[in-house]
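Before anything else, here's the structure in question.
The complex appears here without one of its protein chains, the remainder shown in place.
First chain written, first letter: the chains are A and B, and each begins at residue 1.
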Amino acid sequence: MPDLSSRIREVAEELFRQKEVELIIGFEEGSMPLHSTPCFIRNEQEVERLTWNSFCDNNLATYLVKRPEKVAIIAKGCDARAIVELIKEKQIPREQVVIVGLPCRGMVDRRRIEAELEAHEILEVDEQDDKLTLKGDGFTKALNRDEYLYPCCQACTHRNPGTYDILIGDMVAEKAADQYPDIAEFEAQPPEERWQYISDEVNKCIRCYACRNACPLCYCKECFVDKTRPQWIGKTTDTNDTFIFHIMRAFHLAGRCVECGACERACPMEVDIRKLNRKLAADVKELFGYEAGTSLDQAAPLATFRPDDPEDFMLGV
Amino acid sequence: MSAKIIGKDDIADLLDTLIKEYEVFAPVKRDNLVVFDRIHSGSEAFLNYTTSMKSPKEILLPQSETLFTYSSTDNAARVEVPSGEERPRLLFGIHPCDARALLFLDRIFNEEEYRDVYYLSRRDAMVVVTLGCIKPKATCFCTSVGGGPFSTEGSDLLLIDMGEEYVVQVVSDKGKGLLENRQFEDAGEDELSLMRKVTEDAEASMAPKLKIDMLKEKLDKMFDDPLWDLLTEKCLSCGVCTYLCPTCYCFDIVDETEDSGGERLRIWDSCQFPLFTLQASGENPRPTSKERYRQRIMHKFSYLVDSTGQIGCVGCGRCVTECPVNLDIRQVLTAISRS
Partner (left out) sequence: METEAKDWEPKIVAFLCNWCSYAGADLAGVSRLQYPANVRVIRVPCSGRINPFFILACLQHGADGVLVSGCHPGDCHYISGNYSARRKFALLKRLLEYAGLEQGRVEFSWVSASEGGRFAELIAKVTEMVKALGPARKLVKK
């Protein structure tokens, strides 16, 4: 990842000096190797905290909802799309956000690295261009960051912010449009196998709702999970209820999910959440020609219709 | 009884014999994660781990359990309480921090005025075999909250990994009972001195203790301090910290009714969820993540000290490694102590 930290700090300083914003939300050094952490700064003296590296994975858009002040926010491609959706859903006015876009080469999957290194705890990480040098008690290991990206980053076709006010860094090469090969592969399996896979995954779920809380587009004051009159699903880890929780949370994100992976990263049990979200993204694209966060003007797919919308799924006699 | 030696290869056999008498729970590997589960054969146990993802508290306090079922017919209503455990439980291979947490939970669920029958049906006759931490993680901070990698609190037998074998320290009579009638060699002077070296090295390798001597005193004066706004701004109120925490115990009680019957369930709840303090009027005394996170810290490091004499934290570090935004409790506690 190119070292853009100093450029970010310059931009931040300028924004404060011009009194453009009252708050800047970015990333700073985490308390452990392989972590960066969200950072909120309010004056020029604090800009030194801002950093940029291969561990800036959080989707900061989640902090924008109903903010009172004018705010600048560091946004990768996926974050910028989430911000666009939030603006369209009137969760924050466009004029209140200064989007500082950063083209992203993907973020590094620390869980995968930790799993590979098993019992060897990583105590230090050094990042130079594409190389990560990990150091621990009695070992040093060098890795190529591009081989350890999060699954959502590997599939990403929107690495460059589509909407931004300030751009830091050069645009990066984008993959060709997502054809969702993983979805096609999954759909080729017999229904029983798909059912079993999803049931096994949701059986890991402990109903902590970290996925929901980490998601920038899950901002409902009362989530369907907590509704009691009527109660849609139970609150235990019963497979049936949990299955419906995941199906319906995905459904509520149809055309809104930007596949930033915040849900998967937050999940302590490593449930394969995006298996459902990606199916909806693929269908929304195919049926309605819509991709979340790619346009400030295009109406959300479930808030509009065309008289000639597809009907082939319907039962005619 | 003096310390014994058990070869690593003999552990699976030992567990197999214990499985005949107890319901044995041990760490198991599920994909990338270590969690605790009932095992039916000794070979399922996975002991080469530092921290499990979920804590063993779910063996005493499951994420959801039925308190009773109810049903009604034309003239009668019936309430049935699930029957208790048939065999005592053996919790094998937890770390000393998690064992200390069990003692803490006892202060909540097994005290003079309140004895929780559901908790006790599992806890009373439970035997605990702990694994000493020969390689504490950088995120472990048990020594800062009164624990240690080889603490025997809450344990009946403590196993210390020496490479090919474990030294077994007998901590209680229950532990002694487990070893009786089994042919295990006594630990010799060589083994004991190697054990001392291993434990000393492990203790020396731990991160320095947190500087939190006057923490409670500070907390008690800081309820309205603006520092809380800064410390908690990034918190998502996701609840992962509370779910994975071995000492968090808050629960909700819900009824699930279908037609003319149903069940009353106890499920995990979290003070980090907005609904935790949402009142029927719509008023919420803890409306943002600031108030909720402050509550977490105050509860664990001040209120519980007043009510139980113990800090409600054993320094296991799960909340540190799993927080999606890297809100590090160690940094929070240090910042408060320093303020």
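Note that in this section a residue touches a chain if its C-beta (ideal position, glycine included) is under 8 Å from a C-beta of that chain, and two chains touch if they have at least 3 such contacts.
On a predicted model such as this, the values are computed, not experimentally measured, just so you know.
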Partner chains on view for the chain not depicted: A
Per the touch definition above, residue among A:Leu117, A:Val172 or A:Ile247 touching the missing chain: A:Ile247
Selected from A:Glu114, A:Asp182 or A:Asp238 as touching the chain missing from the view: A:Asp238
Sites on chain A contacted by the missing partner chain, in the whole complex: 183, 186-187, 191-196, 198, 224, 232, 234, 238, 240-241, 243-244, 247-248, 250-251, 254, 276, 279-280, 283-284, 287-288, 301-302, 305-307, 309-311, 313-317
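One rule holds in what follows: only the chains that are shown with their structure count from here on.
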Chain centre separation in whole Å, for chain B relative to chain A (CA means): 31
Chain B to chain A touching residues, read off their complex: 30-33, 48-50, 53-54, 63-64, 135, 137-139, 205, 230, 233-234, 236-240, 243-244, 252, 254, 256, 265, 267-268, 270, 273-275, 320-322, 324-328, 330-331
Chain A residues within the chain B interface of the complex: 30-32, 35-40, 58, 62-63, 111, 115, 119, 121, 123, 137, 204, 206-210, 212-214, 221, 226, 231, 234-238, 262, 265-266, 268-270
